[in-house]
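A single protein chain has been omitted from the complex, and every remaining protein chain is retained in its original position.
Let's turn to chain A:
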């Protein structure tokens, strides 16, 4: 079966760039048309390994020119289902890039491919070996694909004819992804891939919660679990709903206990404070509780400054991770901001008070409109003082919480104000503070004797000795 392809296949060619002067032809791309599509197809409608080309082949193409290009793969197998199409489809990008002399960019109807002159020079004269190689790789990686057939199209009319249908398929897939929620499925997926570095971390992947690293969503988990049920991605039967609001399920708790070697036995998927989901360390954003305003702030890896509490990302990130459950800090992927169940248990977006501007801009469309301008950034609130006044001015829902808490004792406010102001002050004035406190010469307590040396104008050195 070790077929000879007229090219090398290796992940080392993934980064290969084919520039204009090195390209034989360009396929699809921004100045042409095309798409890639994987379709689940009944077994009997597929002839395994068959390749069909509609339109001119590589050998009939003119060097240096551009052609439309579509790739359709039909897959079949006992375990193949429509929900797996997009997973397989995404691998077309990786696999085509494994091929030396082929560059594949983007996805769906934005695909953009170049074939290099070198590859053609080495004997690549037809699309067939490319399709064959991709089909081979599909089957090797995803053995649930029992049969696969490829149709490549380089004929413009044929591509245009199908375009609307194809776009409709993409849209229905997107709708399904968007409309699928935790409550709609009875199986979640777990991923323990990062246990190779983070021994006790378990990622629970649900329709409303993508893996922390952002690399694996519920559909990926499903596909991988089908390939190898005992592999690093596996099914977690949801079990009983313990608490829907916070996302606690008996099945998840059981898995948490066994895979963390008993480190913890409960996980609330959408909770910040109680039994939060663990993280390995590669989280993009860390959430932190700000007790002074009873709200939650988020800071991401790319933010170089400090949050209102005076701490940078790296310091807070150091508090969590490593597969440990730490209340008050939560590592998440940026995608989790898009989840409709985003820290649902703790008030969701109503509890969010601060995030860096570039992060806020990135997820702006997913912030509920009525709260969006009430979440402060470093421009509005660099410290706790300004944060508190910003939230008050904007009428952030968190303010109601303060009021609710403050009602019983009116005096508390003053006290609280004093405490939350303190850390910020100390940050700035720390080095100055110690001295005056010990300086008053009048008190005479503490047994400190000070000798000033060379004290003409400025003082070079101070020797402080304990009184014997």
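In the analysis below, contacts are C-beta pairs under 8 Å (C-beta built on N, C-alpha and C of every residue); 3 or more make two chains touch, one makes a residue touch a chain; residues count from 1.
What we mean here is this: contacts and distances are computed from a predicted model.
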Hidden subunit of the complex - UniProt protein name among "Acetyl-CoA decarbonylase/synthase complex subunit alpha", "NADH-quinone oxidoreductase B subunit", "ThiB subfamily ABC transporter periplasmic binding protein" or "Cation:proton antiporter": "Acetyl-CoA decarbonylase/synthase complex subunit alpha"
Which of A:315, A:335 or A:386 contacts the chain that the document leaves out: A:315
Residue among A:54, A:282 or A:372 touching the omitted chain: A:282
Contact partner of the left-out chain, one of A:6, A:49, A:199 or A:328: A:199
Residues of chain A (touch criterion as defined above) contacting the omitted chain: 1-2, 9-12, 14-15, 98, 133, 136-137, 140-141, 143, 192-199, 213-215, 228, 231-232, 259, 261, 280-284, 301-302, 304, 312-315, 317-318, 321-324, 431-432, 434-439, 446-448, 455, 457-462, 464, 466
